[in-house]
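Just one protein chain is left out here, and the rest sit where they should.
Our next item is chain A:
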Amino acid sequence: MVIFSRFTSSWKHLRYFSIEVDEGNDNEFNLYYVGVEDHSEGEKEQQVKQEGKRRRERNGKISGRTASEKRSAVTKNSDKREKKHDKHQKTARERRGSKTHEKRRKRNNADEEVVEEECSKEKNVKNERTKTSKLEDEKEQGGKKNKKKSVKTEDVDRNHGKMKPRDCNDVPTKEKTKNRKKLETISEPESKSDSESDLESRDDKAVGVLSSLTPEELEMLKEAMEEKKKLMATLRGKPWPMKKKLIILRESQEFLEKYEGALGKGKGRKLYAYKVVMMKKWMKFQRDFENFKTACIPWEMKIKEIESHFGSSVASYFIFLRWMYGINMILFGLTFGLVMVPEALMGKPYGTLPRKTVPREEEASAMNFAVLWDFGGYAKYSVLFYGYYNNQRAIGWLKFRMPLSYFLVGVGTVAYSYMVVIRTMARNANEEGGGDDTIFNFSWKAFTSWDYLIGNPETADNKFASITTSIKEAIVEDQESRKDDNIHLTRFLRVLANFLVLCCLAGSGYLIYFVVRRSQKFALVGLEKYGWWERNEVNMVMSLLGMFCPMLFDVISTLENYHPRIALQWQLGRIFALFLGNLYTFIIALMDAIQLKRAEEDIVKTNMTIWQANLYNGTVPDNSTAPPITVHPADVPRGPCWETMVGQEFVRLIISDTMTTYITLLIGDFFRAVLVRFLNNCWCWDLEYGFPSYSEFDVSGNVLGLIFNQGMIWMGAFYAPCLPALNLFRLHVSMYLQCWAVMCCNVPQERVFKASGSNNFYMAMLLVILFLSTLPAIYTIVSIPPSFDCGPFSGKSRMFDVIQETLETDFPAWFGMVFSYASNPGLVLPFLLLLVLALYYLQSTSKTYKRVNMELKKKLQVQNEENKKKNKLAALKAASELEQATNAVGKHSNTDSDLGMNENDNSLNETQQHRQKGQKSRYVHPSQGQHNKDPHPISSTHTTTRPPASRSRAVPGHLPGNPQQPQRNSHSNRR
């Protein structure tokens, strides 16, 4: 029975040491270390002397009185197998050179130091214990101390290091204490007696040991594994420092890895190995697949890199850009697939109709290079623009309804955009928690301001600075909220700033209006007489104003002395107003142009009849049955086709806008950066830090530019189906260009604002722009009749007549009837009413939910506070009880039973007492050899030697928080 229990203990040690080893060494030479480690380990508390001697022996300094004698004495009790192991171990040890050992030891020491550091803060108790062990050591060593000083100090160091991890493992939490206690209770008494031999059995592979284990031991192993698994599952919730968690996790994982496979037998083991391999393969595959998925997201890595350098606000722009790219992809797919491709494939080819031919007077310049950016000439008379499409109802062998498709795609793109924007907004709205987070303003600032995605030291510095300034500002704000001095000056300045901004807006509006009028004058005279500057004046001026006015606003806004966040909102609002003003000025000018064109159209119409009459009258005077005279389509007079003109204007605007953006990027960012970088070596002041410096990435300006660009696309896409394609190209290029420019010539912002907060703000702006841009488009579609000789709707009085036409001709009659009934105002009005009611209902319910949420939040807060108070009270009570209990213990005699009774009251007190007791007793009984010789290691003897381990055995009650303890004890006792 004794042997049996020893076995168990050895195995326990084994398990324990495996942990120790894994902690100290990094997997390499794992087995190798195990052999060495368990020597030092086994002896570390009880047989320091032996260990020291053995090491000396290993170093070749002492040869005579070897430890083998002792070992043989010790191994008397153990069986043959162990002896075998022992010998094996010994020979192996001797074979190893002293050099290698020294190396190893150094490494061990280094590792131990690491462990030591980790544990040093845990408890002082272990230090005491170490001290006692040191004392023991010194006692035993006696006179030899001086001789072998260096060796001994090493030993001590070793012990020191070794002791700590063990102690620190068992101290911090109850659960851990439980585990460790269990280990100690069973293993330590025996390990005293024959630790060496037992441990040497450990030298073999774990499997070797396990193969000789009895079913009960296997049971225990399984149990231990279960425990480990449980620990791993609950590790996340433990109140330990992360370092410790990681260490424990690693330990447990390695333990499981080591023994899980070994538990199976024969075939099962193979199967297990197979399973493990497959699992690993599968996991690797999964990881690779995840990587692959990330790689599939377009530009993900680029954006991540930018995010790490510039923080999340800049990255938010690129994410927005990517999102926009996705939207445009769909718009492009719709227009390209349903309008442009069918027309190009199945429609009448170029040159068959006047509207599909370049007119005679333009033919000379139709292939000029300028076509590339003016989109005149052949580009104008192609599928890219509205005017090219024929009003034939169905084209090709598919009977493709071209006009209908054109109309529905126009409506569908806008509808889809609305849907996507609103859906995104709603999704983002969920993320806003609601409620006032201003209560814990400073806590928020202190604990949540860091951007964990930053990976660049410079950005980290900037972020650090911005956090400090924001905290400073918050303090100042808080102070100023109480006293507001000189409010009049601030107010005056703010009014003044707004006045200036308004002046600026008005000025820019007037400038654009002026330019547009001038361009109309030019157009009346004929654009051919003017140069490139005059022709592109409108676009140039718009782009330049859009570029420079925000700068001016920024400068003016310093007058206002707002908080940066509010200042940013004002800035965004102003830029928004500016862009909107510019855009609407442009649209108004376009409307004027449309009116002009329509007047022209009327003239052309009358001329047309005259021309036709002349044609017929002049050439074929009498014979009306003769085949009609073929006039080349290029010579046929035609109307001005205002739709194509509108589309062309938008295309030009987009192109000039894109060009301006890119040129600004190149000059403002790239050349500036190059100049600053290389001129700095020979300049009289610091260019990088001082005046020009590098540019920052202007998130707000870029986002607004993107939004307005999209607005123009929505506006013009109906009249120029090529616009989504162009925009797609533009976004694609600007993605790469801006990514490169940001990484190469920009510096991280000094003022970093939260990206997530402003995201929905962008979306809201996008929605507004979407609405504002669909207004003019809808207006033109609904109220202006289409041109008589170009486009898919030519010949109809309104563009939406195409729907009616389809209903009449392509659907059965009853459908038309149903539709006409359904569109009866008597039905539509109630339906609208119902819709409004439903909206109102939904809105009010959502409001109620919000309120309920808020109340819940408040409740939670209140509850939290109450819990805190309660906990405080409980802690106070416990403290007082503890005090009483200690007093009581002090009065009573130190019998174990008394202590045992107290144990149930407070575990903390108990463990401390254990420690003290343990040290004392060990101090009293330093030599463990006596106990080895003890033939009947009953619990009482252990109580005297090792109280922390034995107390729990002797004591009737179990350790607090460890209900299994008594059963286990009984279990081991029975053996």
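A few points about this structure:
Quick note on the criterion: a residue touches a chain if its C-beta (ideal position, glycine included) is under 8 Å from a C-beta of that chain, and two chains touch if they have at least 3 such contacts; residues count from 1.
Methods note: contacts and distances are computed from a predicted model.
Of the candidates "catechol O-methyltransferase", "Actin-related protein 2/3 complex subunit 4", "glutathione transferase" or "Tubulin, epsilon 1", the chain left out of this view carries the UniProt protein name "catechol O-methyltransferase".
Set against the missing chain, the residues A:M419, A:L489, A:V555 or A:A599 yield one that touches it, A:V555.
Considering A:L231, A:A394, A:L544 or A:M854, the position touching the chain not shown turns out to be A:L544 (whole complex). Contact with the chain not shown here comes from a single listed residue; of A:A344, A:L511 or A:M854, that residue is A:L511. In the full complex, chain A contacts the hidden chain through residues 504, 508, 511, 514-515, 518, 531, 533-534, 537, 540-541, 544-545, 547-549, 551-552, 554-556, 680, 684-686, 688-691.
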